[in-house]
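Of the protein chains in this complex, all but one are displayed in their positions.
Going by the order they are written in, the chains are A and B; count residues from 1 in each one.
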Amino acid sequence: MRLLFALFLLAAPAWAVQPDERLADPALEARARALSKELRCVVCHNESIDDSNATLARDIRIVLRERLAAGDSDGQAKAFLVARYGDFVLLRPPVRADTYLLWFGPFALLALGGAVAFAAQRRRTPAAPAPLTPEEQARLAALLREEPK
Amino acid sequence: MFIELGHFALALALCLALVQSIVPLAGAARRLSGWMAVGRSAALGQFAMVALSFAALTHAYVTSDFSVSNVVENSHSAKPMLYKISGVWGNHEGSMLLWVLILSLCGAAVASFGGNLPRELRARVLAVQGMVATGFLLFILATSNPFTRVIPAPADGHGLNPVLQDPGLAFHPPFLYLGYVGSSVAFAFAVAALIEGRVDAAWARWVRPWALVSWCALTVGIALGSWWAYYTLGWGGWWFWDPVENASLLPWLSGTALIHSAIVVERRDTMKSWTILLALLTFGLALVGTFLVRSGVLSSVHAFAVDPARGVFILGLLIIAIGGSFTLYAWRAPALQGGGLFAPISREGALVLNNLLLATATGTVLLGTLYPLFMDAFGLKISVGPPFYNRTFLPLMTPLLVAMAVGPLLAWKRGDLTAALQRLWVAFGFALLVVLVGLYLSGFHAVLAILGLGLAAWIAAGVLAEWGERIRLFRAPLRDSWRRAAGLPRAAYGMSLAHFGMAVLVAGVSASAFEQERIEALRPGDHIDIAGYTLTLREVRRVPGPNYVADEAVIEVKRGGTVIDEMHPQRRTFTVQRQTTALTAIRTGLSADLYLALGEGDAQVGWIVRAWHKPIVSWIWLGALVMALGGVVSLTDRRWRVGVAARKPAALPAAAE
Partner (left out) sequence: MRRIAFLAPLVLFLGLAGWFAAALFSGRDPRELPSALIDKPAPEFDLPSLAVGDLADGRLSSASLRGQVTVVNFFASWCAPCRVEHPVLLRMARQEKIRVIGIAYKDRPEDSRRFLAELGDPFLTTGIDRDGRTGIDFGLYGVPETYVIDKLGRIRKRIVGPVTPALLDRELLPLLRALERS
């Protein structure tokens, strides 16, 4: 296990895009890589522009890098593409009123399931026996006294 | 001639399926043993007919009979024999025929080995299977007939999509379909139990092996598909959260929940209506997946040809099968009485947690898959991609994986969490060590990936701790432990293996954060340095193939100054389809894969070579195989062998009437 770690961690940063696309500034290039993993190659199916070989994906990778080099924030660079291609270009859908169900649905489902499981558990566990009334206690004591005989 | 025979056999199979769905059901209701016995012969006959029909189509493919339009569209005389055969199911019509073949095989298996089942139950199960088969046989004959002729026959075929000409993909569909269709047996048992109004341990003992067979096949099928994507698509991705992948993951998730909850029914005679629901749901999700993939409602890379008529038909089947069984469920399930009591902290409690998280994960994947479709109805286009699942699916899986090490150490009915955790302190220490060493070596980068590795270590060590506990390792004399180890039921080993496989898989997935990539344009003589390897491009040569021509790079792999290998990534151009595919070259190892793909280029500007060093990536598929192996080992447990599953008088009969 330790040997494996040693192997991983010799890693220098590396880029998946074509050689001529890369930015000279490693920090900017790293941002571009991270962003392009969240952007859909619109002509592909469920592929990010980072993974895609499509020409349009390559063009958009280059445009994205230009925007970042020109000083755009990540949000601005994304907004630039959303203005042209719509929310479709985002692999991570925005959190909005119409996507609340998508984003919070899983956790609502978990809460609901938890409640159902809890209710089922409650139903399964019989109610704790009621405490004995004074008369019952007296009878119990009497019975216990009789026991040794 | 053979083709017409195949067509005729398929029609005959439909008639037999109809008989199988009606006569035994009526027989079971009226307790007519002769009528019930019809189910058995009808199921066997149906299998024989479908097998004959499948053989006829295969024969047409093997002999390249281009008077059959299905063969013309999907085969070519120059294709290697393996792909001529796999071409049978490499298209919509043929894959449906394979689907029905497996379905009727399952029916025949229940008919042959179900001798020890109560007659009524067997008759009802076979009837339900007959209904499912009727639906699919009608579907093939009405909308997807593979036996149509073309006159005049063309000289040669169009060939199979080059992307599909691959050994991994040749065997991917049969496993996947066995997984989907296998879940129809659990479905049939669930429906039969609802009709009878009776679920007991013996029922669970019958359902669980079938659920396990289907689960194992689905695990292997998904792993093969993912492995195929890894080595074909050319950048080493192995899971994309594509709708078609999700369609296979959904029944896997609910099937995983099912094989766990069925244990509770078998051992403790409780969680019955939930288990029934899971059995219905698992097959339902397999059907929904089929609908999504084949109707063109969702667009996806892998989707078969879009045809609305087929979509309407499958939707009809879906409504009858799922709608019908859920109606039966709403009507009959409330009468199923839960049996055994248990405390929240107990084996049952842990399995409830497992089911809760798996069911939620199933819901999440379903939501993510369907949501774009849902938004589309309002004219809005969104994409739901990996970042969504990373933020929802992974947080749900994490507690499940953490609990996986603890659950098996809890006793039935009432467990002692503190005692269980005390037994896991070595595992915890090991996991902590992995995390600390990882953090130290990485300089506190990729923290989540290192926590993932820690989680894998936790599960793996937890599995060993649980096994050590069972055989009283280091507490009893070694001889005694050995005897106990040999005496442990196969099912216990199966569980340990499957859980261990999960740990291996989690490690492989987590380590992907440590992969390295180099993409360079190389001229002959140039090299790339990656992870201690030096890759030198020697030459790029033209290589002819049976139905393609390829550019093949010769890349010398050096490590520490010595040549250790030569790798040959190719770019293949298929002459019939004029399509190019990349054939990657992978040096697979337990510690890491070296992955090379050849891009475009020429001798002047250089060839684009993409190289990846992917630590323990093969553990992903290895882990999946170990999981499936765990399932197989569990299947050999003696209590499921034929003859043992005879229904004992039910301890707590849950009669509805």
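Observations on the model:
The rule is short, and it goes like this: a residue touches a chain if its C-beta (ideal position, glycine included) is under 8 Å from a C-beta of that chain, and two chains touch if they have at least 3 such contacts.
None of these values were measured; they are calculated from a predicted model.
In the whole complex the chain that is left out makes contact with A, B. Contact with the omitted chain, checked across B:34, B:152, B:379 or B:544, is made by B:379.
Contact with the chain that does not appear here is found for just one residue of A:23, A:42, A:68 or A:102, A:42.
Screening B:47, B:291 or B:467 against the full complex identifies B:291 as the residue touching the chain left out.
Where chain B meets the chain that is not shown, the touching residues are 273, 277, 280-281, 284, 291, 295-299, 308, 311-312, 315, 318-319, 322-323, 326-327, 329-330, 333-334, 370, 373-374, 376-377, 379, 381.
Mapped onto chain A, the footprint of the missing chain covers residues 42-43, 55-56, 59-60, 63, 82-86, 88, 116.
Following the convention adopted for this analysis, only the chains that are shown with their structure count from here on.
Rounded to whole angstrom units, the spacing between the C-alpha centres of chain A and chain B is 23.
Those residues of chain A whose C-beta lies close enough to touch chain B in the complex are 1-12, 14-20, 37-38, 40, 44-48, 51, 53, 86-93, 98-99, 101-103, 105-107, 109-110, 113-114, 117, 120-121, 124-126. The touching residues of chain B, counted against chain A in their complex, run 234-235, 237, 240-243, 270, 299-301, 338, 341-344, 349, 352, 356-357, 359-360, 363-364, 367-368, 371, 375, 378, 380-388, 391-393, 396, 434, 437-438, 441-443, 457, 511, 514-521, 530-532, 591-592, 599, 608, 610, 613, 615-616.
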